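Have a look at the structure below, then the notes.
All protein chains but one are shown at their positions in the complex.
In this document, chain identifiers A and B correspond to the written order of the chains, with residue numbering beginning at 1 in each.
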Amino acid sequence: MVARAAGLGAGIAPRRPPASPVAPRVPAHPRFLHSAALRFAAVYVLLFGLSALALAIFLWWQTAGVLDRETDNAITADVQSLAVRWNQGGLAGLIITIENRLAENVDDNAIYLLVDPRLQRVAGNLAAWPTSLPLDRTWAELPIERAGIRSLARVRRYNLPGGFHLLVGRDVQVRAELRDLLTGALLWALLVVLVLGLAGAVVIRGLFRRALADVSATAAAISAGDLSQRVRISGRGDEFDRLSETINEMLERISRLMDGVREVSNAIAHDLRTPITRARSRLEDAALHARTETDLRAAIERATADLDGVVAVFQALLRIAEIEAGARRSAFAPFDLAPLLADLVDLYSAVAEERGISLKLQSPERLALFADRELLQQAIANLLDNALKFSPPGGVVRLSAEVVSGMAAISVADRGPGIPSADRARAAERFFRGEAARHTPGAGLGLALVQAVAQLHGGSLVLADNLPGLKAVLRLACTAEPEARGEPKAMPKGAQHEAPAADT
Amino acid sequence: MRILVVEDDKDVAGFVVKGLRESGHVVEHADNGRDGLFLAASEPFDAIILDRMLPGGIDGLRILETLRSQHNTVPVLFLSALGQVDDRVLGLKAGGDDYLTKPFAFAELLARVEALTRRGKGEGPVTKLAVGDLEMDLLSRSVRRAGQKIDLQPREFLLLEYLMRHAGQVVTRTMLLEGVWDYHFDPQTNVIDVHVSRLRQKVDKPFPTSLIHTVRNAGYMLRVDGQ
Partner (left out) sequence: MWGAQRIGGLAVGAATLFIPLAIGIDSQAQTPAQIPAMPLLTDTPQYCVELSNEVEEDRQALVSPAPPEVEQLAEEGRRLCALGEVRGGIARLRRAVVLLHEISGRS
């Protein structure tokens, strides 16, 4: 039995043994290239760089690109109008037009060349057809000289009927210089961006590491054995704080479960030794000293009863452990609490009557709950049991139920001796028996079970002074329909989720 | 009655088989799943007591599922180790008729097995129950003994009905809690005893003979005195 209980405990809170049993293992920072912080920062640099690049390309396109397109459009328009002139006025008309345009070219950027089929110049401001011009391309860039200074022109070729060729272009030196200027500036800008990005990445990596440092340090301390450690919460309420809070909750729970296991072991050692010893000595005594078969039978029967008592305690303990481990979530279903309360009152009314206690029920006609019906039955029965056990004759025990701000509150109030406020905090501990109750039968597990049931349902057990007497209130957060509430969190492996029955 | 016990623990099996035989039943025993299934499928039994955990590759649940899939409706009572509460639901869902956790009192086992066999008799819808001079009309919800009307609270009526339906059989306190109040745990106080005693006040006390008898260390039985 002891082994089983311990085994169950180990199953509830699995704990890997620390890597080195001697010194706590402080996690070294991962190798540089494997650092998650670095990856995080690298993503940052990438995004930053890509954004900057996109911006640069956009700017370039909007400035230098626009200029280029404007030039090309002007040249094309020029070509087209010249072609029209050729059609209208023939060669002579075209020559005159070209000379005119040159004479009126205040901007001093136009280039024209009209050559005959033998590529001899006919009109325009170029001396000869440029030999470097490839014959297959329409557009080209042509180096020109302006008053001794090297310059650049963009030219377009147009074939006229009759074998004549027309070259029209613009001096784009200024634009070329602008383009170079812009390109250079953007390249430098990208370099600056890279440097800034790397700096930012270092900062981000630091932030990342710092945010995780707390959690890792606490986790390290805990795996070294110090379960009292908790992750520090910065108070900003951000995602890291939420993570820390969740981890702290988990640690609380593990701590509680481990305490529970410890308690169970202690309890088994102390509180159960008595009835087992008693049964043993009775049997031994009977074996040695019983004279008649009747005596033997009587002793055996009493020993059996003692052992039954021990079994009952174990069953209760295991039940509580099961409930606390959340294994019972699978039995949640919608049902009406009102008839359950009525049935319990009916069951205990006979006992109450016998002891001269008045048992009253106050509940709404219908109280829809999504909970574990059998567990609630046992929990409320435990409370009623206690109330009846400790009520004086002529007293009143009140069982009432109501829904307050989304939580169901089931309370059992008696007018017995109550629990002194000093003991109330510990009353729901396993095997706890207050002074007043020390001599009444029971193992002190009733309230522990009620509390476990309350916690399983996301609620609590509150013990208050009924002035005089005890008022035990069982609060449950399970009134809403499951769809509205959202499904319960991570269910233990293997638990079947029953489809909720139709609303009764 | 012919009862099959499929249980691998030698001590428990020996205890149960001996007790059942002493109560006048014909008992077969198998100590592993395969033999158990073979016996259950090939010979007729009035009830089967089946342990959940069995060696031999086939466990209690599988045996039951196999039997039910062969349309074998023999009543089955499951035994299981301490503390596996959800197993009860699974066992009943698979087609089991009743469930007991170990350790159990033999009287409890005997009472439940005998109740199981009565259940399987298929009497059809009943409107009247009668034991001795006690008559219960289920339609009008009225009870008469020796012609005299007895006034009963609704729950008392249900309690008496349960006792009458199991007339001549031992009915344990746990059975009453489950059958009448739908309550599945062991209460600390003797609630059942108080209810039965109140029922006796109305059904037995005003009359010369008692029908409701206490069976020591087991429970209660409704029968005509002297039987």
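We adopt the following convention: a residue touches a chain if its C-beta (ideal position, glycine included) is under 8 Å from a C-beta of that chain, and two chains touch if they have at least 3 such contacts.
Here the structure is a predicted model, which is why all the values come from computation and not from measurement.
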Inset, instruction - Just list which of the chains on display the missing one touches. - result: A
Legend entry - Sole contact to the chain not displayed, among A:Asn125, A:Ser400 or A:Ser460: A:Asn125
Legend entry - From A:Ala37, A:Ile111, A:Leu160 or A:Leu474, residue that would touch the chain that is not displayed: A:Ile111
Legend entry - Candidates A:Asp116, A:Glu141 or A:Asp423 - the one touching the absent chain: A:Glu141
Legend entry - Those residues of subunit A which, in the complete complex, touch the missing chain: 39, 42, 45-46, 49-50, 52-53, 56-57, 60, 100, 102-106, 108, 111, 124-128, 130, 132, 141-147, 150-152, 176, 179-180, 183-184, 186-187, 190, 194
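As a convention for this text, only the chains that are shown with their structure count from here on.
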Legend entry - Centre distance in Å when subunit A and subunit B are each reduced to the mean of their C-alpha atoms: 51
Legend entry - Residues on subunit B engaged by subunit A in the complex (per definition of touch): 82-83, 85-86, 89, 101, 103, 105, 155, 177, 181-191, 194-195, 198, 217
Legend entry - subunit B-touching residues of subunit A, taken from the complex the two chains share: 301, 308, 311-312, 314-315, 318-319, 322, 327-328, 330-331, 343-344, 346-348, 350-351, 353-354, 374, 377-378, 381, 385, 388-389, 441-442, 446
